[in-house]
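A single protein chain has been omitted; all remaining protein chains appear in their positions.
For clarity, chains are labelled A and B in written order, and residue numbers in each chain start from 1.
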Amino acid sequence: MEKIANKVRETARLALANGEVNKILGWKKGDFWYDSYPAFITEEEGTASLIWDSFCVANLSKYLIEQLKEDIKVGVFLKGCDARAFNQLLKDNRVDRDKVVIYGLPCPGMIDPEKVKKAGLAKGLLDVQKSEDEVVFITKEGEQKFSAREFAYDKCLTCQYPNPVVYDELLAEEVERNNTTEYFYQDVEEIEKMSPDERFAYWVEQFSKCIRCNACRNVCPACSCEKCIFDNSKANVAGKAKVDSEEQFFHIVRAYHVAGRCVDCGECSRVCPVGIPLAKLNRKIIKDITEFYGEHNAGVNPSLDAPLETFKLEDIDPFETRAKGGK
Amino acid sequence: MSLENKQISSENTSNFKPLIVAFCCNWCSYAGADLAGTSRLNYPANVKIIKVPCSCRVNPNFVLRAFQRGADGVVIAGCHPGDCHYTSGNYYTRRRFTLMKNLLEYVGLEPERFKVDWISAGEGNKFAAVMNEALEQVHKLGPNRKLRDARWKR
Partner (left out) sequence: MKVLKKEKFPQIWQAINQAYELYLPIEKDDRVNFAQWTEGETVNLEALKTEISPKDVIFPQSETYLKFESDGKKLQLESVESENREYVLFGVRSCDAVSFNLIDNVFLREPIDRLYEKRRNKGTIVSLACSEPEENCFCSSFQIKPEEASPGVDVAAWDLGDKILWKPVTEKGQVLTQKFAQLMEDASQQDQEELIKLQNAIKEKVKELPLASVDPKVIKGELKEIFESKVWDELSQSCLGCGACTYICPTCHCYDIQDFAGGNCGERFRCWDSCMFSEFTLMAHGNPRTTQKQRFRQRFMHKLVYYPNNHGSYACVGCGRCIEKCPVNMNIVKVIKRLGGEG
């Protein structure tokens, strides 16, 4: 990855130097091994601090909404899921394609610091390096090697689009991912098998952890409304009380609102500070859409209509009545 | 919540009067309800009708809010596919609520508590039948506590 990181820095430096863009959105490294965070760079010398490693998980495409309010041209580094997010923002008319230069980064999968911590490997950890399918943990005492899959984010384990679907320049060779689709709906199917009461108990328990911080909403590339209904006191929808029904209301609406537009980046689950498996709601909707209206991978091809923007006369009709009576 | 549910289900449900909220399209189902009324067909008084200009006006929030604020069942009634006053509104309804209904079942709501049906202005009989069936099924299930706000008093 270090070779590609060099290319990231060089590309960014050149782009700023020759005036191709006014600002670069990339990642920088902070105090800790897992601390790769978004960087906004306008000066050529600033590009030296850019990095590309296994912790560049933050999606930079949603920042474009805010950044493009100024009349500037922005260069942005996007991974596979980020690129789908970009396309979705494009489709939702939230960004202007002409004002963005995309540097695509084929993504080998990101490492989940929580999994590292849980395995008890975080103590004294100085650096983590990843090559192909191996991950190396470096401490003062020495090195330890593991299979990379063990520490990958859950969302990366089922990723179908590691390569950017939209870019102006691709900075590395496309990666091959052998994630099968076999387990794609495994979590959803497990819940579907439960009885209604079990399902409800499961979700009540999950939702009751919610602290209403809105991280799932704010990180979501499909949640890009100018003003969210939950932030609009006049809409009389938001209730901040910590009661079950408010939490259920929020999470059902959040998941449903991105139906057909969810790019399946799994960021909602990743950022949840209390570990609610939110992507399981979104996956359920994706599963139903696939089953009823055919496969639709939001953000892959922005010229396609989203399933809820359109209809077919011959759509399935689960409601055709069973009640007798007729005319 | 689950404890509460158990208490409720163990209660005597014989004097339980279900509350059904029915969102009815102005151009068909609402007129269907009218016809049911003028034809003196029996349909239960605890169906509360909310008139909407088209079934696709129903925002999923409305359905959730109804359950939150005391509904034991929710019905959306619109024109038959192909008959929409605005040509295509109910086709959108069909897609939206196919997904919504599945999602609600996924979080644990019983399928009988939420239905969508197509009822034309001439189908007074059907209107009464749909509402009676909804009521009967909800009555069997007992009072709804799922998605309900515990602070709400009827």
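Just so it is clear, a residue touches a chain if its C-beta (ideal position, glycine included) is under 8 Å from a C-beta of that chain, and two chains touch if they have at least 3 such contacts.
This one's a predicted model, so the numbers in the text were calculated from it and none came from an experiment.
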Interface with the undisplayed chain - residues on subunit B: 69, 149, 151-154
Touching residues (missing chain, whole complex) on subunit A: 30-32, 34-40, 58, 62-63, 66-67, 118, 122-123, 211-215, 217-219, 227, 231-233, 239-243, 267, 270-271, 273-275
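What we mean here is this: only the chains that are shown with their structure count from here on.
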Between subunit A and subunit B, centroid-to-centroid distance (C-alpha), Å: 35
Residues of subunit B touching subunit A in the complex: 1-2, 5, 60-61, 64-65, 68, 81-82, 88, 91-92, 94-111, 115-118, 120, 122-123, 125-130, 133, 146-151
Subunit B partner contacts - residues on subunit A that touch it in the complex: 188, 191-192, 196-204, 229, 237, 241, 243-246, 248-249, 252-253, 255-256, 259, 281, 284-285, 288-289, 292-293, 307-308, 311-313, 315-327
